[in-house]
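The full complex has more chains than appear here; those shown keep their coordinates.
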């Protein structure tokens, strides 16, 4: 099977251990992540072939980032090096009614200031049959938007699947481009829509509610507006508090509306990257199963991610499948 | 607004990481705390001006203690230095049905053996308009009791508010003074009572139950006995087990009885200092809001404290207020 | 009271901290454990006299193992030294629907390759009145089986109590011996049976269900088949998921069937060794209380073990008794 | 005595523990530092009154930075907050012939993008009698240069001492200003020159050697060119390798040339901030002792700093003085 291509920023995440705040301890841990990279690595952990495209710093931090991605057998050969520093984010994990805190240092990072010459899409896509993008990348800079769009155009020309997770994060869009217009340009090049009512309302300028009925109508309107989009998948989170979530998913694929049951995550370890885990599980599923099973697989992958520290879903296909088969009691084989 | 003054012992808390016991690992962590200091630092974290008065050791441990208090912008200029060592306590965090273990090394500490010359109340109170005391300080030694009483007398002469948290901890009272008499002397100098049925029964010699009806009658009797007391606030904890608590509060301010709803703390991180967090939130609230909102603020502050490691509530006004506005799902802003 | 003898492998357990996987961090922790040793140390923590018999490596890892056992005041004077390395297992702690992972490196360990000359049963049993064995030891090698059987024969000759926890772990039995036959030979030398329907079905070749009715019939059939067995104790685990378990126990002692209520372990810390904690609590109980109270004690001990990191139950008699008296709210004395 | 004012960037330093590289472990430690801040905190550790002026981020990292500076009793009341992130640097500690590695992420930091309104020099200098600057600040941005120059002009108008450490770090100067011209403008406002042959050659455009003879001639030429400069102090490092350095100092104060003996640092712990420790010791010395003793004090302070992890010299006056009295055997009093 061909490679899945992800294109996006590699961020260094720095956090205190356990539930501590930075003011409490000078011992911290780092991982690398980034929404598109998280998707890529998770697919690689499921055994898929993945290439991540990015621009990282040309110092020992950039070396460590590439080395980290190599660990997971993701192809790093198209990652450019830059004299700008790698983006960083600081993260304090919340608990119960205390929300997590996050602070970004990314606005002039190696990726935000990526240069056109750093990505040769013709070469990068040579083994690919799927490209995944999110709403983060086009929010970062004109260059990031332009390069992404160029890649999607080529991918569509080659007939690849293009999955879109057009998360809209308002405070990232600082370079002048109108977010709605940008996302519309990119959705016109996409075939799978991973997102919910918020994202649909954003691009359609509508005001649908979270009900299943509205989801169905909104999805249909979305697919009329963007005829290339064939399927819409939505992950729904219900939170008791920071430490206790429930996850389910729903879909409209032009033929049927389906919904999964809630998965109950009674003791959340780390919720960063759980949306990416859903996207990764879904993409893996769509490449291997039917639409409904793919959505179930994504939903279970998303739930499992809540149990891993760091941005990345470390689950294997077997671990996700076990949940789908109802093995959620946590028994272990010796 | 004037300074809030707290007077009490600074303790070094030493604990293994996670749920470990001392017998399991020789790597441990320390924080500084102490019931009155916890109140002071929490108020400072809410933006209040606070001075803490104490006596710490004149070695590098005392230096570290002062440095720790400085971190939180609490005025340390009235802290005396002593040739006696700083008090220490060892703490093993429990879980589920396993209770936490605590062991004190404080009976001959720098604070227990505080000398009268170490506190100059006239100078210490120069910017103050509020003094807070607890039942721990008068339990430690005759000197601690005498110095506290002297300070309260001066505070009342200057018309300051005096809040009392007359926690009664039986096994601390070893220097000969009768606890009941001591607390009565100090309550006569107090205007806000922070405590529940146990504390009221202790000083009145009564036998009221935990019911709201009894709380109301007991509060009235307390305010008759101590006419300076204008308000009574009580925090109520319900425990499923060591890891799962609920918190609510109730009050009688001479005019109305009010009660808050339970806050459900499904995953307790550290319960030390949660009573102090209630007192701090309440005091901050009384200085900025009406009585009921102050109690609500104290109750939410108390609940939040259960999510921080260490003795001290690190929450800000915004974080507490978010809970009061019903945002307990733990969503985070990026 | 005489010594309790445990005979079995000492394993070094190596795990990442918190919920991490080996791929995520190169900082790990080790403890020593092993099913029979866990039972022995837990009984010693209750104040019982215990000797553990084993064979450990003659290097600094073996030194560390013996030193670890010494910590708990368990007699190590009958532990032999071997040129083979100590057995190791690697462990990743799961959470919620993620199961824990375990991987053993024990098949040629110092204990699996134990030599007959390493155990002098006459000397080893000189102060003993109780021997405990489990289904792990006879599964490891012919020598381990033979030495165990020899010890049980001598113990019975001397009229000692022999408790059996004939856990059947299929993938350990690699040396050619038929598991069922082996367990039957050893059960013929046993007086207390600690195990459930699975173990009974295994040795009887029956197919009883988990119902209390079947448990009663199965126990009776077991005691007919093995007339030396006087009592049957069974611990039942119900799992919400990896992080949330419930524990109860039931018994048939030839006279009465009894069952305890469920203990609700809402936040599991570490489930390794919880079965051993049940056995240890039960054995301690049988030596000090009546059968039902012994079972209750074992059940509460088992529940408590879920709150300790590592293989070993660190609870004291007082801590277990507090639970039996209904103190499960986790309040702590200062 | 008046406050010493330092003005410069606060950087978060992140490093692996021990001699590790980022590629080897995801557990790292952070400290805060920055060349001018290091000088300020060290003077505060000697008991001097110090205010540090800067601009830090308005997030929890900026909070942690201010809290860190508060620890050392340095006045943080003139530190502005910015929506830009705090500068960060990554650091790998070398050993023997392996040099340390450093990588900066500071070019768009809260301090590099400091705004004129963030510093009110009239208010900031109200208690001051000394201002210290280094060649780092003017290298960062036009705003940083302008604000610094404005402060120095006011300081000189008020007759304060201005000490200059005009370290020239070539690859920092990216905003267009000519380094030589910038430093000349600032040196015209300075009275104490802390720097060596390299710095003199840079601003004079000369080519003096490291010999004492050349140092004397160069110093005289410097003082002729910049008549406000009254004294020149130079610290000389001799390196066996990364782990073994020697430090001595020399001076020309218009009247006498003096030189200290080498201090032999046989086991370097951390060399970052050792130049700042020299400047801090020297400034403290010049405010309390004669010129030669000040230089000796600076030199011993510099040597001691090599024994502390992090950017900051934690030594007290007593600890430095002990070295000056020849106590370098490391004996400790119990």
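Chains here go by letter, A, B, C and D, matching the order in which they are written, and residues are numbered from 1 within each.
Assume a contact is a pair of C-beta atoms (placed from the backbone, for glycine too) under 8 Å apart; a residue touches a chain by one contact, two chains touch by 3 or more.
Just so it is clear, the structure is predicted and the values come from calculations on it, not from any experiment.
Of the identical chains in this model, 4 are shown in place, and the full complex in the file is built from 6 copies.
Please note the rule applied: only the chains that are shown with their structure count from here on.
Repeated interface: A-C and one of B-D, B-C or C-D share more than half of their contact pairs by residue number, and that pair is B-C. Comparing the contact residues of chain B and chain C by number shows a mostly separate set, under half of all numbers used being common to the two copies. Centroids of chain A and chain B (each the mean of its C-alpha atoms) stand 45 Å apart.
Within chain D, residues 26-27, 67 each touch two or more of the remaining chains.
Within the complex formed with chain A, the chain C residues making contact are 18-21, 23-25, 94-102, 104, 169, 171, 239-244, 267. Those residues of chain B that touch chain D in the complex are listed here as 67-68, 70-73. Residues of chain D that touch chain C in their complex: 24-27.
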